[in-house]
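A single protein chain has been omitted from the complex, and every remaining protein chain is retained in its original position.
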Amino acid sequence: MIPDFDQQGAAETKQWVPEVSAPAILLENVSKSYGRIFALSNITLALNGGVTGVLGMNGAGKSTLFNLLMGKLKPSQGSIKLFGTDPWKNPAPYARVGFVPEHEKMYDWMTGYGFVSTFARLNGLTRDEASVEANRVLEFVGLTDVAYKKIGQYSKGMRQRAKIAHALVNDPELIILDEPLQGCDPLARTTIMNLIRELGRMGRTVLVSSHILQEIERITEQIVILHQGRLLALGNLHSIRERLDKIPHRISIQAENPKELAKDVIDIDEVYGVSFPDGKNISIQTHNLGAIHSQLPRIIVDNNHKVSTIDNPDDDLASILGYLTSGGGM
Amino acid sequence: MATKPDTIYRAFDRKASAIVEFTLRQYRTKTSTWVVLGVGFTALALIFLIYIDVMGSEFESVDNDGDSTDYDNDGYPKGQELRLGTDPWDSESHPGLFDTPIEPDPISMYINEDGFDWDINSKIGSQTTGIDDDGDCLNSNKTDSQKDTDNNGIPCDIIVDFYRLSDGRIYSNVLADSGVDEDPDEDAYSREAIHMAFVLSIGKLGFVLLLGIFLPLFMATGLIRDEMSSGTMHFMLAKPIARSEVFLYRTLGYLGIVWPYVIVLGILGALVSGFAGSGDAFFRFADLGVWLAIIFATMMATLVYGMLFNALGVFWKYGIILAIPFAAWELGMALLSMGAPDAMLLRFSVIGWALMIVDAAAMLVWPNLDLFIVMGQWGGGGQGSGWDFDSSLEGSGPLDFFSSKPGLGLSAFTAMIVATLVMLFQAAILWFIGGAIFKGKEIQ
Partner (left out) sequence: MTTSENTPPMAAAITPQPVEYAAETPVTGKVRLEAAWGSTEGDEDFTTTASSAPKPDGQVFKPQYKQWNGQLNPRWMRNWAILRHHLLGIFKKGHRPWGMPIRLYLLVVFIASLTDVGLTLVSALIGDSGLHSIWGVSRDNLYGHVLGFFPRNMLYYPVIAALLVGGVISEDRQHGTSALYFSRPITRFDYVGMKFLSVALIQGLIILVSLSLYYFAEIAAMGRGWAWIIDTLPMFLATVFSAVLLIFTYTSIGLSLSSVSKGKFFPGIALLSIILGTKILAFIVSNLFDREILYLISPYDCLAHVGQAIIGTQPTYDQYSWTWSLASLVAMNALALYVLTTRVSSMEVTRE
């Protein structure tokens, strides 16, 4: 209750010392229910270092998970630790966290610079320090040119980057991004993805959520899949898929001469079926996606096939979820 | 970060001033802020204009004792005939028939010819005062007992008696010898009384009540709630700052726009009433004390209400629905404090304490306010104790209505301090409650 008189940013528990050995994020048997509906049920998870993608359809519980981590919600059961400290009613750990909320609404009347530097001061920086830091992160996210324009005039991608700058201004060790790519055009997506990868390379723990697998795939291979409030899978994206080998994968290739290509492709051991859905396409069925992907390019090049697209139509989140929930699952 | 030792400025140039500054700039971008402040200014300016107009106009002079009338149509007013010993009711008896005939006096000589000369303080007990300026008591050919109708042994005086009844309130009684202070100057009295009543009424109802409740209602209810429902609260709460601090600094930001506004309006009021007010002085410096108290009480009221409405907004999405009945309650309490400043109920309101500050200041600055009201209600006439129809002077009624004792039986200075402390305490409690509610609030 007592205000923070020295205003240095450690909030209420001034003597807060982060546990060095504790992981950045530790959830133990966490459930969150609204009445009889479980938004999250029994999640146990520890994360430290690297970029992790949190995947799930709408309503899978991604935002609930993040809001729990940010102390916005109180877990119904279980315990949450951020650097070894429970974030509910204790904002102290946020000195080391950056959070990009999913909400679209921003302070349209502020300039990008004003937005970032004002909120930097909430970390306990003085005006001058905040100004230096704000300019640094704005440059990092590539908004220096428009830093003094109103956020209301920003494009969607610029707004997202401004939000990321706001989160990065305290040089956090843990960065949580809730749907940072939502509604961005492809160029903005690429920029933001590069940013996130860059953060991962800098050794930060990054948590990024999306409902689009391809986006996450371009950022990281380490994923957490949530479905209907449950933790469905955790680990490397491709190793998850390899565990699903019992179920056939399809690769769709659009080629000028599908018949010839089919002849060559059927020679690969792992291919057990080829079909022609129409005159232009060839569909390969396999149990081992990795093997095909390693051999396919060589075959195409060696035999001089003209291929316009190679596509894994089953590679999206919905089909993985379909496999995981209906097929053998975990 | 904390390598350099912090000066106080540097210490507060972090979170606190960031949020305060942010809040101020946010208000600046909202149209509703300017509309609310503009409408408040216009409404008060309208009243100031009416006040200036009233002060600029003449108050009608009334011949309270009727001695300016020439009842017998002989050309001599009653007062002159009485003074010179002729019969005012007989047209055949007038000073023009004297051996050396005397010209009739102008009628205006007998209007407002005997004003108040009260030089006592309002205290319990009876005191004697009053001077017969025009000599229609002292120099008349009445008998001694006729000159002393109030039977206290002093001819031609007025007895003012303040006494306390068993209900604890102070009542007053005026007994005057016939012909003393019987024809006061209406213009002087009413101008002064209406001036004081204006300062008190605009201060209590206009500033403390209207500004004090409606500014927070418009501006403080959404301080946290708007941010929570639009989702922008996430930006602030993702930083290492306690929620009760956010609550406090947001409220401080709100005060940062409301307090200067109240101060500017208060100074405007002080200037208007200081220059246009009654009296011979170029500017009424003494009134500044009351205006200071009005500004201060309004500031305290906006502080407590701001905390309260902000907390209600945090507490419930429809906090305004709780705030509106509360505002109506406070309105009722304000009216109650005019009539019964000692009522126990007032202690459970905010406005009761705020008005106590204004009342106490009025008591300090105008120590003889009570006497002044008694004077106006008695209203001259000099007919002794048998005076039973309303002779009170214009202005004494409103002044009596809008002024009241600070209550609790405290002296003015103590009352002011107690009221201030109570309101600070209320604000602190509300901050504590609001912060605690906010802290336990789940935010989507």
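We just call them A and B in the order they show up, numbering each chain from 1.
Note that contacts are C-beta pairs under 8 Å (C-beta built on N, C-alpha and C of every residue); 3 or more make two chains touch, one makes a residue touch a chain.
Predicted model only: the values in this text are computed from it and were never measured.
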item: From A:100, A:213 or A:292, residue that would touch the chain that is not displayed; value: A:213
item: Absent-chain contact - pick from B:71, B:259, B:315 or B:401; value: B:401
item: Given B:84, B:97, B:328 or B:417, the one touching the chain that is not displayed; value: B:328
item: Residue among B:34, B:163, B:285 or B:318 touching the omitted chain; value: B:318
item: Residue touching the undisplayed chain, where the options are B:184, B:206 or B:240; value: B:206
item: Interface with the undisplayed chain - residues on chain B; value: 32, 43, 46-47, 50-51, 54, 194, 197-198, 201-202, 205-206, 209-210, 214, 217-218, 221-222, 226, 318, 320-321, 324-325, 327-328, 331, 394, 398, 401-402
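Methods note: only the chains that are shown with their structure count from here on.
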item: Chain centre separation (chain A, chain B; CA means) in Å; value: 64
item: Footprint of chain B on chain A - complex, ascending; value: 1, 3-12, 67, 70-74, 89, 91-95, 97-99, 101, 103-107, 109-110, 114, 118-119, 121-127, 129-130, 163, 166-167, 170
item: Residue numbers on chain B that touch chain A, as the complex places them; value: 1-2, 6, 10-19, 21-22, 25-26, 29, 230-232, 234-245, 248, 432, 435-436, 439-440, 442-444
